[in-house]
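For this view, one protein chain was removed and the others were kept in their places.
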Amino acid sequence: MTQTEIWVYVQTNQTSVEPTSLQLITKAKEIAVNQRVVAVMPTVVSEKLINEVQEYGPDKIITLEDDRFKTATDTEIADVLYQVVSTRKPNSLLIPATVIGRSVAPRLQAMLQTGLTADCLDVYFDGDTLVQVKPTYGDDIMCEITCPDHQPQMATVRPNVFKAVKQNNDTTIEKADFEFHPETQVKASTPQSIISSAANIGDANVVVALGRGASSPAIIEKARKLAAKLGGMVGVSRPLTDSDEFGHESQIGQSGQSIAPDLLINFGISGAVQYLVGIENAKTIVSVNTDPDAPILAASDYAFVGDANDFMDNLLEQVR
Amino acid sequence: MKIVVCIKQVPKSDSVKIDPKTNNMIRDNVEGVINPFDKNAIEAALTIRDQLGGEVIILSMGPDSYMSSLRDGLAMGADRAVLLSSRAFGGADTLATGYTISQALKKIGDVDLVLFGRQSVDADTGQVGPIVAQYLDVPQITFVEQLRMIDQHTLIGQRLLDGSTQQVQVTLPAVVTVRAELNTPRYETPVNIQSSFEKNVDVWDEHDIDLDKSRIGQAGSPTVVKRVFAPDKKGRQTKTLNGNAKKAVQELLGQINN
């Protein structure tokens, strides 16, 4: 029996390799029982990018090189992948659940007539069957999904759930032949990178929140600096909406906005119910309060009893 | 312009529970609503229709209870609706769903633009849009946050990638999936709510559409749900940061950077 292969789609732009792709190479090597790990990589002609992938030690890299990948459409990428996947028939294909990955994968799935599981949090092998673990109905319920009768078994995997680890391996690099079929009805521009500019506190990834216990002009100034440093925004609990500095649009809570940042840092907020309902969906909550019995502390992942000013100074100093 | 918006009905937020014995999702008595992103798609369709004229059709696949979401789309202002409903469609995964919907779109005919929400909030796949685009052999623009029609045949979408944006111009017909940032969906209005009961809703089953029976429903679905389980629900486990502020910040950053 020939050795089966687990493929990882490596997403690239002109200058870099998308990090999830590397995380998936490491993960694939971890879960491979006897499968070879193959990175399949549509890319502009660039030795640097190939070398970067090699550092993560796949058994093989299949490069699909063409400078038109600079602005390739989802369909063009899917078409090229189809050409190699359909002839070489890997057992599995892991794809980063990035926007590009999640756009290319289903198109490729339809071409290949196989199954695809979206946004997995984990994958593992049960023999040659790839078990794909994904959340459903929010993150409260998990499913295990398999694709027993079709190959490749395809899954997109959420970014940053696994760590990419460099490792030495005797990697074969193969430049594969393919035809690039331009999609004539489409003109795509080169992606322009953006700096996070959440205009709305509800969309901010990081929120530094101030309450009555942290409302001096000096603290507000520092909070703005800290938010800027973290790429986030400053929000407030109700008492501060009366100040000149903040309006209703900055208010967090029942009569203000519900927020769902990855990180919320509360300073001087006691944690009235009206406030707590507005922060339920924050991923990580850090709270600083002088009152050890402030309800906000028990509603947080990290609690510090002490001076807000002091804590903020240290954050400003230590955050890079 | 003939615009079709494909929508899904999803359970109203976090009302879904798991039966601890059978590990099945308890879907009975769960109130269904339009998948929120699909409302952005409907809004986009109505905006284009208001600008260029034409017709907006709501299309969905699901049991009769989905009628309430079709009605919501009509109450927002869509012109008519089609529901693909049959036991034969049951158990479909994204591949079988995409196939069935693409065949229904062919039956509707002469569709210029097919809109989807970027993904459903329950299954969270976002796959059906691109699958339909592939089956219809038309271009796609996914995760669109800005959209504008230049003329009757040309559309420019700005998609939000991870950390970058990209302008994509397509000649119609095309499939577009939209993000919430694209627009604010309009409310249903009292008058439109009433007139939604007078608009035409077609219900099609497997006999009404040209279908390869082996590619629909469970038979046409390569994926299998092996197990459904509730992960250990973690309420917030509060970790107290000790020591002075400097030490506390060090400890915090050490933890959250991992």
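The letters A and B name the chains in turn, as written, and every chain counts its residues from 1.
Rule of thumb we're sticking to: a residue touches a chain if its C-beta (ideal position, glycine included) is under 8 Å from a C-beta of that chain, and two chains touch if they have at least 3 such contacts.
Convention: contacts and distances are computed from a predicted model.
Colleague: Can you match the unshown chain of the complex to its UniProt protein name from these: "Butyryl-CoA dehydrogenase", "Sugar ABC transporter permease", "NADH-quinone oxidoreductase subunit J" or "UspA domain-containing protein"?
Modeller: Per the UniProt record, the undisplayed chain of the complex is "Butyryl-CoA dehydrogenase".
Colleague: For the chain that was dropped from the view, give me its touching partners among the shown chains.
Modeller: Among the chains that are shown, those touched by the missing chain are A, B.
Colleague: Specify the residue from the set B:Asp124, B:Glu145 or B:Glu188 that touches the hidden chain.
Modeller: In the full complex, the listed residue that touches the missing chain is B:Glu188.
Colleague: Out of A:Lys27, A:Arg107 or A:Arg238, point to the residue that touches the absent chain in the complete complex.
Modeller: A:Arg238
Colleague: Which residues does chain A use to touch the chain missing from this display?
Modeller: Its contact residues with the unshown chain are 238-239, 248, 255-256, 272-274, 276, 295.
Colleague: Tell me where the left-out chain touches chain B, residue by residue.
Modeller: Touch with the absent chain occurs at residues 68, 71-72, 75, 186-194, 196-197.
By our rule, only the chains that are shown with their structure count from here on.
Colleague: Let me have the rounded angstrom distance from the C-alpha centre of chain A over to the C-alpha centre of chain B, please.
Modeller: Between these chains, centre-to-centre, one finds 21 Å.
Colleague: Okay, in this complex, where on chain B does chain A touch?
Modeller: 11, 13-14, 16, 18, 25, 93-95, 98, 119, 121-131, 133-135, 138-140, 142-143, 159-171, 174, 181, 221-231, 233, 236-241, 244-246, 248-250, 252-253, 255-256
Colleague: Using the touch definition from the top, list the residues of chain A that touch chain B in their complex.
Modeller: The touching residues are 18, 73-75, 78, 98-100, 102-107, 109-111, 113-119, 131, 134-150, 159, 183, 185-194, 203, 263, 284-286, 297-307, 310-311, 313-315, 317-319.
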